[in-house]
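Yeah, one chain of the complex is gone here, protein chain that is, but the others are all in their spots.
Moving on, here comes chain A:
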């Protein structure tokens, strides 16, 4: 969004230039690439199953909260660990998940807001990112008693944006399926990942959620519909603006018609 703003108004796309990030240490791996934006599409959500016959007073639902790649790719390349902050009534409510897939399953009876903190690998970003998700156990519209086979799924799409990524990070993830990097201009040279491409970032364990047991409940998010709606609406509004401008001109031209 930020870069396209720049693109919109300047004659040409700003050339990504490798700028030194105000750095006290001039190490290569600290250099940032300006003008390039790395984004990671994620889905943050929860799936809750009613326990049916096995339900007890305080354990009515089995639920899982997670942060997954929007296309179910492995987020472990970018995310180091995720902390889910559960309701204080849970035992040790601060649950740390330090390897992908970043999911947490629990059993409970209540709906509450789960605060999620995402920590990234050092070469990506040293700051953490906070988001939150409202756990829903019961369907919005009551349609009879809950079936233990049909869960309540609540998902929301978002994107993690790294505005001026580190060179080393960019070169490491530029071809990773979970990460979206815009097309770099011609002749832009990125140094090879070097030793950063080792397994420390890629766990042995399978980190993607493509074959996750719950994966068939995952929603697919497509921007197409929304984009279509937006562009159509914009056209409408633009037409109306033109019409109003025309009217304004006419008012000026014919003030004393009466």
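In this text, a residue touches a chain if its C-beta (ideal position, glycine included) is under 8 Å from a C-beta of that chain, and two chains touch if they have at least 3 such contacts; residues count from 1.
Here is the rule we go by: contacts and distances are computed from a predicted model.
K.L.:
The complex has one chain missing from view, so what does its UniProt entry call it, picking from "Pinin/SDK/MemA protein domain-containing protein", "Myb-like domain-containing protein", "Cell cycle checkpoint protein RAD1" or "Exosome component 2"?
P.N.:
"Myb-like domain-containing protein"
K.L.:
So one chain is hidden, and I want to know which residue out of A:55, A:107, A:129 or A:184 touches that hidden chain in the complete assembly.
P.N.:
A:129
K.L.:
For the chain left off this view, which of A:134, A:150 or A:230 is in contact with it?
P.N.:
The one listed residue touching the chain not shown is A:230.
K.L.:
Contact with the hidden chain only, please: which chain A residues?
P.N.:
These residues touch the chain not displayed: 1-2, 4-6, 9-11, 37, 39, 41, 120, 124-127, 129, 131, 157-164, 221-223, 225-227, 229-231, 233-234, 236-241, 243-245, 247-248, 250-252, 254-258.
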